[in-house]
Structures are given as structure tokens and as C-alpha cells.
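Removed from the display is one protein chain of the complex; every other protein chain stays in position.
All chains are identified by letter, namely A and B, in their written order; residue positions are counted from 1 within each chain.
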Amino acid sequence: MVDIEKLREIAREIISRDDVRQLIGYRQGTYGFRARPAFVTDPGEVDKLIFSPACVNNLATYITLEERLPVPRGQEPDLRKVAVMVKGCDSRALVQQMEEKAYERERILVLGIPCTGVVDMDKVEKRFPGVLARGEIVLEGDKFLLTYDGKEEEVAKGELLADKCTRCRYPTPLVYDQLLDEEVARFADDDYADVEALEKRSAEEKWAYWEEKFSRCIRCYSCRNVCPMCYCEDCVLDRLNPQWMRRSVDVSENTAYHIARAYHLAGRCIQCGECQRVCPVDIPLMELNRKFYKDVEELYDYEPGTNAEAPPLLSTFKVDDREDFIM
Amino acid sequence: MKNPYIPYEVKIEEAWYETPGDRCIKTFKVTFADEKVWDDWSHLPGQCAMVGIPGVGESMFCISSSPTEKGYLRFSIMKMGKNTSALHELEAGDSFYVRGPLGNNFPLEEWKGKNVITIGGGIGQAPLRPVIQWIRDNRDDFGELTVIYGARTSADHCFKPEFEDLGSCGDACCHLAVDVEEEGWPHFVGFVPTLLMEVSPSPENAIAVTCGPPIMIKFVLENLEKLGFAPEQVYTTLENRMKCGIGKCGRCNVGHLYVCKDGPVFSYSQLKEIPEAFA
Partner (left out) sequence: MAVKKLSKDKVKEALQELTKFRLIAPAKSDEVVIFKQIENPDEAYLEYGNSTVPPKRVVFPQTETLFRFLRGSPELKEKDVEEEGTTVIFGLRPCDARAMAIVDRLFSWDYEDPYYLKRRQLTTLVGLACVEPPSVNCFCTSLGGSPFGTEGLDILLTDMGDHYLVQALTEKGEKLQETLSAHLEDAPAGDEKKAEELAAAAEGKIARSINTEGIPEKLPTLWEHELWKKVSAACLGCGICTFLCPTCHCFDIQDEVEETGEGRRARMWDSCMFSEYTLHASGHNPRPTRRERTRNRISHKYSYYPKRFEVIACVGCGRCINLCPVNIDILEILEQVVDAS
């Protein structure tokens, strides 16, 4: 359980440093149980920072999403660090980004949050519909305690917990400069039961399943934009000349898009689940990502985002790499 | 209702390069494949058209001929992206497609009796060319015509033969510039805004029209102000990425104005109120 006062105290110290430009954390959302990203540049703003099981966003995305305009002539680039709050899963995005040399370790200052699990906001809002006044969620033992409109309700942890947390192997961040609480021991593991169920389907069943899902896609690209691993400055999907992918929206182009997206994340996806969380039409994108994740683990004994010193999987070749799956 | 998204086929009568290089400029002199289109077609200087090839795309260009030049249209196009590169492949006898005329025009009716100064840079001369031609073809309606034009080098000047003609016929006062010194160049060396100050036209009963790269326009506008031109006396054209050309698709707006529909011609007094105009 992160002590909010301690969090704010540490944040105040960090943002007061001369070599820190900004701290990215969480604050209360605008309604209901929502929390949202907070961007703190001034010690006076630290009192809005929070951490709770409602803090679902993976803030590692903002490290690579930052827009850097050309520095005007006569001005120096701002090389100060960005401080960022990360949960265990989020921290693996930082590790993977650094493994891919997206930036240098010195550029960031990591505030690690040992995490006991976050909620699935859809589940929360389905269970407590129509809550407008700002509410709060805390975890107490094996229950979430929800406070809103002067009411207090307890819900068993499992009922509101995000799916990804039920198989989390790394609740404590794998990279940090400061840890906000005691380390959290691994409380779950991944048996890939969901992936195995999907694998058992016939090709026809799989196609019918995905065709229906992809037919809903509106190509808002929220899954790409929220992804901490989708940080190409010039994304192949945005290219207008030459145009690699049509902008027209139909099952065929949507399928091509999702295949391209999933393949570009093979051996890179760190399972933060953000793509699936943000999808407005509920496409179960993690099912694709997890299939790759399982394959990569089984074939190469590799887990993305666990070792910043390791070379990225798909840019390395070993003589004894398995190749029996190549047709 | 007439479908404004369906383009007319045009045949290229002549095509020639105005300038060389990676970003070369090619002029196309075209006529409608179906002659009957001329009956519905009427444009004024400053107006534009969507020009393209089905299968490649469309982009907005000014019509660089004056309606006083009968029986053909001209487009002068710089090679820049996908569509312009495909257009540059075309030669006399080939076709492309045109939708228009689109947008507003220079208010030449209001300018009658006034002195007109055009200040152009590079491909920015293309929308000014029909203004100059219109004035030459309606010479008695206007006062003095002063043409100021510059480009990086003399090879980068568009419409070279026409400038020679202009200078000699007495219709206009021509002032040409190149950015950097070159052998045999008899005219001004330096940037267009500087040449403008050298020429120093009087704002009295005058209209100034400027088109060119944004940085040139910025300094020309400043210098015109120094010369005493009021914002209402100054006109320019804007450009933005466009798709529909008819005020629907949304993207070309500067503030509340659609460049495709409310422009491309704007007075400086209009643009001064729009912070996004020179973004």
C-alpha cells in the first residue's frame, strides 16, 4: 500500500531537483472512480498526486510519446530528466525501451510502485453504474474498498481485478531509482490457459472469431498510440508516400492492420494490457499479443522487458535458435 | 445536384519545365477533353482547382492562367510529393483530371483604378501570374503595375520569357532578384523583402499582393507596413493540406476560415485576426 504522503514528499524532492524537468504520475480523474495521468513541473503541484488501484494507465508511454520540436536557434535543448511513476508491469516497458536503446537510462528517473493489482475500470463501472461524484478505491487484504457519495462498499478483489494482474509475474518494478513501498512478492503466475484454449480452435473457428472482432475496428489507433512499445517516429501506418496500408476501414484492411501491429510487438510486448483496455470496441488484442508472448517464451526462453542489458530478441541470431517451425 | 467530387478530364496541349532540380516546376497548358465543359467553366485570378490522376490522388493548385487567356488553362506545379511526381511524368497528349474552379479570387473589380504591386518568390509567382495577365489584358482599368520577383538563382525563376516581355512592353515595371550573386546577373542580388524596400513603392492608391514561401511573406508584410501600406491594401494567398476543396473535409482551416473555400486569397486585415494564419 503506497503511503500518499510519502509519495508526495518524495515527489516534492524530485521535482525540486535542478536536473528534473517533469514528473509523470497519477491524479484523481474528473468523475467516478477514474484516475488519470498527472504532469507535475512545480513542487506546488505535488499534492494532487495519488496512487491507488484505479491508476491503470501505463505512464511509460509518455517517455517515448513526448513531442520534441526542433530547438530554436540559439537555445539549448532541455536535457533534464523526466521522472515517472511505474507499476511492475509498466516498468517492463521502460526496460524494453532501454533494451531497444530508445533512450539512455540517465534520461529518466524511475519511481517504482510495488503493485498489488489494479482494477478493471469496466468491471468497476458495470458494478457501480452512474457514479459521477469522485470516488476512491483502496485494497484492503483481499477486498477492494470503494467509497463514493458517502457510501462504502467492499468487493472481493477477484471480482474487480484487471485480468493482467491475475497472472502478473513482476508486481515489483524491475527498474527504479526509488521504490515507494516494500517489495511485493509474486502473487500470481501465468499458465497461458487462455492462450491454450484459443490455440485449440480450428483455423475456421479462429478466422470467424477474429473476423467478427476486426469488423468492429474503427482504426482510431488508440491501441497503437497507448502502447509504450509503439514509438516509431514515423509509423508505417501513417506513411502517405508510399502508402503501405490503406486508410479505408473494412475487415480486410483492419485485419492487415492488426496483424502488422501484433507482429511488430512479437518479442516486445510486455503485457501491460493497455491496448485492450483502451479499445473502444473491445477487441481482445491481448489474445494476439499473448500468443506471441507464449511462443517467444517457449521457443527462446525470453521474456521481453526483463533485462535492459539483454539484446532485443528479434535483432539477435544464435546458431542454435530453433527453426523447426519455419515452413 | 452537380457532384462536386467528380473531376473533368483535361488534355495536355503543351508541357514544359520552368525550373530544374529535385523540386522542379513544370507548367501544363491544358484544355478540357469535353469541349462543352468550357460552357460551364468560369474562373477568376486567384482561384484554384484540385488537380490529379485517378489512382494517385488530388492536390490543390492555383490556376496560373488568367481567364483572359481563352481556350486553355495553365497549372505550374512543383514536384513535391506523390501526386505532383506523378503529374510530372505527363507530357503533351496525356490527360489528367481537374475539379474546380474552387475558392475565392483576387478582388480585381475593387482594384480598378489603383496601382498594383505584385511581390512574388519562387513558385509563389504562379497565383500572381493571372493577376499580371489580367491587368495587361485590361490595361486601362488599372494604374501602374509593379512586378517584384525573386528566386534562389536565375534558373529558379518561373515564367522567364514573360518577364522579358513584360519589361520591354512598358506594361509593367519589373524588378527581379536572385538570392546569391551569380555571373552575368544584371539585376538585384538579395532577398525579395530587401528588393521591396529598394523599389519602395508608394502606398498611395495602391494594392500590394504577395505570394511565396512563408518566411518571405512574413518579412514582406513587415516591410509593406514600414512603407505605409495599411492591412486592407495588402493581399496574400494561403495554402494548407486539402482534400475536398469545398469546405467539408475540415483540414485546411486557419481559425474559423477554410482556406479552400474562404480563401486562398485573404487580405492582411483578415489574417491579422487569425493567429493560426501563418502557422
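The criterion applied here is as follows: a residue touches a chain if its C-beta (ideal position, glycine included) is under 8 Å from a C-beta of that chain, and two chains touch if they have at least 3 such contacts.
What you see is a predicted model; the values in this text were computed from it and never measured.
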item	value
Listed residues B:Glu91, B:Glu182 or B:Glu276, member touching the removed chain	B:Glu276
Omitted-chain contact residue, chosen from B:Pro54, B:Gly71, B:Gly93 or B:Gly228	B:Pro54
Touching residues on subunit A - with respect to the absent chain	29-32, 34-37, 39, 57, 61-62, 65, 67, 69, 122, 130-132, 212, 216, 218-222, 224-226, 238, 240, 243, 246-250, 274, 277-278, 280-282
Subunit B residues that touch the omitted chain in the full complex	1, 3-7, 9, 33, 54-59, 80-84, 95, 239-241, 243-244, 246-251, 253-256, 261, 275-276, 279
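Here is the rule we use: only the chains that are shown with their structure count from here on.
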item	value
Chain centre separation (subunit A, subunit B; CA means) in Å	50
Residues of subunit B defined as touching subunit A within the complex	81-82
Complex interface listing, subunit A residues touching subunit B	240-242
